[in-house]
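Below is one structure, written out as structure tokens, with a few remarks after it.
Note that one protein chain is taken out, while the other chains of the complex remain in position.
Note that the chains are named A, B and C in the order they appear, and that numbering of residues resets to 1 at the start of each chain.
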Amino acid sequence: MPGNSFGTIFRITTWGESHGPGVGVVVDGCPPGIPLSENIIQKMLDRRRPGASLASTSRKEPDRAVIMSGLFEGLTTGTPLLIMVKNQDAHSKAYAPYAQLFRPGHGDITYQAKYGIRDWRGGGRSSARETVARVASGAVAGALLKTVNINVSAYTIELGGVKAEKRDLDIVAENMFLCPDSEAAIKMQNRVKQVKKDGDSLGGIVEIIARGVPAGLGEPVFDKLDADLAKGLMSIGAVKGVEIGSGFEAAGKTGSENNDPILPDGFDTNNAGGILAGISNGDDIIIRVAVKPIPSISLEQRTIDIEKKINTISIKGRHDISAIPRINVVCESMVYLVLADHYLRQKANLHNGG
Amino acid sequence: MPGNSFGTIFRITTWGESHGPGVGVVVDGCPPGIPLSENIIQKMLDRRRPGASLASTSRKEPDRAVIMSGLFEGLTTGTPLLIMVKNQDAHSKAYAPYAQLFRPGHGDITYQAKYGIRDWRGGGRSSARETVARVASGAVAGALLKTVNINVSAYTIELGGVKAEKRDLDIVAENMFLCPDSEAAIKMQNRVKQVKKDGDSLGGIVEIIARGVPAGLGEPVFDKLDADLAKGLMSIGAVKGVEIGSGFEAAGKTGSENNDPILPDGFDTNNAGGILAGISNGDDIIIRVAVKPIPSISLEQRTIDIEKKINTISIKGRHDISAIPRINVVCESMVYLVLADHYLRQKANLHNGG
Amino acid sequence: MPGNSFGTIFRITTWGESHGPGVGVVVDGCPPGIPLSENIIQKMLDRRRPGASLASTSRKEPDRAVIMSGLFEGLTTGTPLLIMVKNQDAHSKAYAPYAQLFRPGHGDITYQAKYGIRDWRGGGRSSARETVARVASGAVAGALLKTVNINVSAYTIELGGVKAEKRDLDIVAENMFLCPDSEAAIKMQNRVKQVKKDGDSLGGIVEIIARGVPAGLGEPVFDKLDADLAKGLMSIGAVKGVEIGSGFEAAGKTGSENNDPILPDGFDTNNAGGILAGISNGDDIIIRVAVKPIPSISLEQRTIDIEKKINTISIKGRHDISAIPRINVVCESMVYLVLADHYLRQKANLHNGG
Partner (left out) sequence: MPGNSFGTIFRITTWGESHGPGVGVVVDGCPPGIPLSENIIQKMLDRRRPGASLASTSRKEPDRAVIMSGLFEGLTTGTPLLIMVKNQDAHSKAYAPYAQLFRPGHGDITYQAKYGIRDWRGGGRSSARETVARVASGAVAGALLKTVNINVSAYTIELGGVKAEKRDLDIVAENMFLCPDSEAAIKMQNRVKQVKKDGDSLGGIVEIIARGVPAGLGEPVFDKLDADLAKGLMSIGAVKGVEIGSGFEAAGKTGSENNDPILPDGFDTNNAGGILAGISNGDDIIIRVAVKPIPSISLEQRTIDIEKKINTISIKGRHDISAIPRINVVCESMVYLVLADHYLRQKANLHNGG
């Protein structure tokens, strides 16, 4: 079974390489009658665009989304949506100096092991470019879920070792790092400037919150809601860890500290992160993902060439300092996709005829 | 699509509740000709058994595995294996005092939200009892992978806040916590005694290593090897976080610190945890999971009854202090299952006719 | 992806060989709250039992269905049902004379090509014994669909060249061939007696009708309702052809003859067999399947042995003269399974939030 599809009832299949003609996605299983437009998708794609932030590259990447099927008179029809974005600014020449070298931290060495093919023109299918398709389809999932008041947002709680101490979600959109702590945002900016000068890059942590999720989503025992969220988020290239609720901190707690007392109108605390036994409990869903530093750095690194000879590499060009904050909307999208699928699965589950 | 199956080519489907007649699994897609016996499965199941450890309950649970199909003359036939374990020591009476109460940290409240059914006899399908099926099928996956020298082991690196400082894997089997640091194991024992007296419970961290995995396993872009590992491990009831390689620590590193330099005979470091761009790179695969404290504690907790009235609950009986170390073999099993599936997927991938 | 599962939301996975300890099925995705019992399953299994009919073997085969999970207080719980039937009357000795020979019309030669294994003890996984699992799960699907008044029945319209001229469905249960034409049933009996004396066997045609199916079931463009029915029915061992509505007769008609005129309260004719563009149209669904003669005959046939030497074979023992009428309830079961799946799929499809 090939690996370019995600979801079961609300199911996407993505395609495209960074240096081919374009990238895109088929969204299959979106119910009919959902209000949708290229504009709704474009807005979400624009949030993935580089430029606003010091942490991001200045590559111009307009990314116009085109819907080729599945929409009629402003509503989904129930048939597959094909959303396509053409590649415009793909200078494969920029990669020519590295054509003979494996890039540390990149997928070129494992793709060659897997497929027996050396495509030196940038990341190909392993490029972050493929996340365009995630965001475009995440926008569709979001459009579906907004009809039932489910909303997802992602924000930066750590960058380059600088941690947000506050969760002031109202100010997230006001700083270039999408950080809910304005003081931390300033420190992040300084940290980024420093590292940029060094020719190095930074990792961080993104937190995602889903609000309005009704209790009952998630399927025992393998397709638990947290299991599918973990898969969806870990499948993003730069992500190396996923935790729900108290997550790794739970490891150091006792049961009496970690259990959430149950009150008549909900839970007293939310160590569970909104998910109990793999099923949503009606509380906010809280997830954190660890984002590794961008592997493309201008600092010299040890590597080998394609004939296995020792060499060094220093990657020049317009690379981001961190996948954050552009990755944040990708995280949101994956959470929307998981929730849309489980929302529809639960509809099939509930049979009123019995 | 129901949620009780896992894997695509090597695919399991599990069934059974803690207080029904038994639990089991269908393993579909195991190639023919693999040496297998009830004894191989039993050995792995025995490692899941309580009793040896202070951290675990003293419930007697023999768990005899029976193979009902798919085996002929000591070899798999290529047709589905049904492995079944009868439930023997299921005192649902023990749960009667809690029949009217929701148990904090447990799935009874979310199962009721999902299915509209109140089954007060223990965890039902959400009980850790379902992991018998994971381990039985993990043993089959292990039998397949051992024919190509892939081995997985799980060990405890943190329990109740006590961290292992060493990774002496040779001594793991020698202490009751499966800890690779004998001094830490002693501290863990003291911590467990203390907490047992308190009527509380403990969480911890399990690390899993997979050796002998060839480069090239994992499918872009959603069925990445790390994405499927994250899903498989997060689907275990007590797990609240999963990280690969440097994981959440990567968030605080720079690119030059986190990238693994490439040498002619492999990588100089293993921050990647053996997986680059979702595909195995030939190095050891390193994963860590956060295990939450057992929610059943005798300490009094606030909760509500099934009519939403405020109440308290204190859960007596033979509950484990921690899911560790019994969960360790469950983690191993999930990793074997993921690797077996991707091993077979990669075989289909490589076509020699072109 | 292994081949022992069927369905997407209402999904079964079957296991078991004719000469192993038993056969069975996991039913995953049945909604909670459906009234079910071992007795309901048993009644459907009993209709598969040999004995009543001249066309069938006199082998005693009680086939007691046991439900091991997924049922609580007479209702399904929403978790997987495991239904198991032990094999009791499995004389593998009876097959010893043919241990060195391939049996014409049987799967032993193709199973060996596929798996590299020679299991001479009857049909193994290719035996009609596996249909026990189809019928047991078909009974569950039927229990679900009966809550919304969908009913399926199968009857014999041709056996050994004798065709039913009438469709008097009320008398189907009154004759041993399940034939809706009492005069044809008598001719069938004579034909069977004759062929039994000859040591030969017979094929025939089964027609299946599904009533009460609402318009709107079936998914464009590959999972059309007729496509899934064709797959489900063609997957039964003895079936070599499937047609819907006017079927192969449509090939000889003109459009004006074959189109069904549309009236305010439905269609004037039913050449479509209740399915238009792969979606149910609210009319009765009509399907016919071609059943090949039982390949095990006592008449001498040319074959080879396992060393490829020319030989002959004459298969003695208690073999049926025809798969009809025992296969009829298997056909019903497959239709119930397809309809249950598409019934639940359509529920997920219809989203009222938009």
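What we mean here is this: a residue touches a chain if its C-beta (ideal position, glycine included) is under 8 Å from a C-beta of that chain, and two chains touch if they have at least 3 such contacts.
As the structure is a computational prediction, the values presented were derived from the model and not from experiment.
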{"item": "Residue among C:111, C:155, C:177 or C:343 touching the omitted chain", "value": "C:111"}
{"item": "Residue touching the undisplayed chain, where the options are C:40, C:176 or C:304", "value": "C:304"}
{"item": "For chain B, the residues touching the chain missing from this view", "value": "1, 8-9, 29, 31-35, 75-76, 78-79, 144, 147-148, 220, 344-345, 347-351, 353-354"}
{"item": "Chain C, residues in touch with the chain not shown (by the definition above)", "value": "1-6, 8-9, 14, 102, 104-107, 109-111, 113-115, 123, 125-126, 130, 158, 160-161, 195, 198, 200-205, 214-224, 226-235, 237, 240-264, 268, 272-273, 276-282, 290-297, 299, 301-304, 308-310, 345-346, 349-350"}
{"item": "Residues in chain A touching the chain absent from view", "value": "1-5, 8-11, 13-17, 20-24, 26, 28-29, 32-33, 66, 68-70, 72, 75, 77-82, 84, 114-117, 119, 124-125"}
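Please note the rule applied: only the chains that are shown with their structure count from here on.
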{"item": "Rounded Å distance, chain B centre to chain C centre (Cα mean)", "value": "39"}
{"item": "Intercentroid distance (Cα basis), chain B paired with chain A, Å", "value": "26"}
{"item": "Euclidean distance of C-alpha centroids - chain A vs chain C, Å", "value": "46"}
{"item": "Residues of chain C whose C-beta touches two or more other chains", "value": "1, 8-9, 29, 32-33, 75, 78-79"}
